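In what follows, a single structure is set out as structure tokens and then discussed.
Of the protein chains in this complex, all but one are displayed in their positions.
Right after this comes chain A.
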Amino acid sequence: MCFQQKMIHSLFLINCSGDIFLEKHWKSVVSQSVCDYFFEAQEKAIDVENVPPVISTPHHYLISIYRDKIFFVSVIQTEVPPLFVIEFLHRVADTFQDYFGECSETAIKDNVVIVYELLEEMLDNGFPLATESNILKELIKPPTILRSVVNSITGSSNVGDTLPTGQLSNIPWRRAGVKYTNNEAYFDVVEEIDAIIDKSGSTVFAEIQGVIDSCIKLSGMPDLSLSFMNPRLLDDVSFHPCIRFKRWESERVLSFIPPDGNFRLISYRVSSQNLVAIPVYVKHMISFKENSSSGRFDVTIGPKQNMGKTVEGVVMTVHMPKAVLNMNLTATQGSYTFDPVTKVLTWDVGKITPQKLPNLKGIVNLQSGAPKPEENPSLNIQFKIQQLAISGLKVNRLDMYGEKYKPFKGVKYITKAGKFQVRT
């Protein structure tokens, strides 16, 4: 009579030290001992990143994600697309982040009742029910300091007493009856450069990935359309469900009734034919001497093709080889730290001024007797450029239909380093 069921059976939240600090079952209860298989795999994997997301055990399958130092381990009994579960678990983590400002063990423990209420609404019998933030917020109000004080005095509740009409409509991402005194719509065009630069400074691989994050606070049911000066740049786009696909296909215009609040409107990739302008260059000299317990380290970062904008927020991180004991460096700008346990060197450079290029130079101390490291470490660079979309993408105009008021509109551009790696 025991019938196997699909989708998510149970969820365990586990912290880095291996404590199960929350469990939720949507069907009959699965014993915590099932997590032993997970711990076993975790031990084998050495570091957290290498725990396989899917583990097969004699009676269950475990599908897990790792977010913000927490493992979300779900228990599955039968065939299910693994991405379905993974995507859902990330959605849960996103929701916690959205509600509590951070998705941490403390935040979850402090708000355990809300967490439970959320999980109850998000999944019915293991199948996703309401995952849209707008609907959830109608059902369960996010905690605020004021409200928690008021609640504790008056005994009123977190649970919304209005019924979530959004769930019934076919624009489930927007709640009804939104009202603002100031109507505003902001769009952040954020582009990230992914690149691999080889030893000699030439680009092995580079592409631009972008997103448009929106913050929309508009009353009523506004119908927006956002157009670009150069929409052909966008090679591959993925959409928030609110966007009308056909309109984009035919006119290259983003037409949508937005959700209320913050959300990601689109993600895109800029067509790879366009050569990517790399805004910084790195000069490096890292060497380890044979049969001596030291090496040299000399890195300079400089701006390149930055279209007259300043490169700022520059940070370099390097995973040094295991044999490195310590580093004795001097930075002409910013400050550096070296963690002898994780062997990570971090150099916080800040803003680059072309007149005086930041340089980090000094001696590397190696374990005596250990063989010379085979490989020079790769340098991971982060940076930011304000008011620039490196691809050249430009928003043309934003029009609003369906409502009478005049909203305040704003667009902000920013370029950042994505996975930007320099091989040495």
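Of note:
Going forward, a contact is a pair of C-beta atoms (placed from the backbone, for glycine too) under 8 Å apart; a residue touches a chain by one contact, two chains touch by 3 or more; residues count from 1.
To be clear about the criterion, contacts and distances are computed from a predicted model.
Of the names listed as "Glutathione S-transferase", "Autophagy protein 5", "AP-3 complex subunit beta" or "AP-2 complex subunit alpha", the one that matches the UniProt record for the absent chain is "AP-3 complex subunit beta".
The chain that is not drawn here is touched, among residues A:K69, A:K289 or A:K322, by A:K322.
When the whole complex is considered, the residue among A:H25, A:R252 or A:K361 that touches the unshown chain is A:H25. For chain A, the residues touching the chain absent from view are 1, 3-7, 20-25, 27-29, 32, 47, 49-50, 52-54, 56, 61, 64-67, 76-84, 86-88, 90, 112-113, 115-117, 120, 124-125, 127-129, 131, 154-155, 157-159, 161, 163-165, 167-172, 194, 196, 198, 204-205, 207, 209, 221, 223, 235-241, 243-247, 249, 257, 264, 267, 269, 319, 321-322, 371, 373-378, 380, 402, 419, 421, 423.
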